[in-house]
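For this view, one protein chain was removed and the others were kept in their places.
Let's turn to subunit A:
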């Protein structure tokens, strides 16, 4: 009798594999840990959006103050939907926001801020994907939480929904502030 049970082993193995692979089907391939987690924010030297002659570098993010760095573009519809949440974070929760104006023209980016509001202390102008490539950005919007020493502590890919503010962003801010 016991010898017969051994014959069921391949079936058991197959079932285990099937369950394992079936679970993989429900994973979202965009929910994966950022390669930049716990790493230093990359070095850069770029102009700001509002003042083309003013240049900023990594020192912008090592002021000792926790900062949310948001990558956005005028051409990105999700970025528009996200602005109320960003304004709320800046105004009501007193969080410092720095924007990266990504793959945009100055004119369009400035128009965007005029229309949808401006929660950013300053915007880094990155029309040629210099800084965003170093950050591994593959679509806007993306948001990085950078601590006071310029280390990336959290990476949010995609739209920040109102629920995300209370469920993930604020707890992460509290943890690293």
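The working rule: a contact is a pair of C-beta atoms (placed from the backbone, for glycine too) under 8 Å apart; a residue touches a chain by one contact, two chains touch by 3 or more; residues count from 1.
Assume contacts and distances are computed from a predicted model.
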Protein name as given in UniProt for the chain not displayed, "histidine kinase", "ABC transporter substrate-binding protein", "Cytochrome c-type biogenesis protein" or "PPM-type phosphatase domain-containing protein": "Cytochrome c-type biogenesis protein"
Which of A:52, A:77, A:111 or A:136 contacts the chain that the document leaves out: A:136
Where the missing chain touches subunit A, by residue: 29-30, 32-36, 103, 129, 133-139
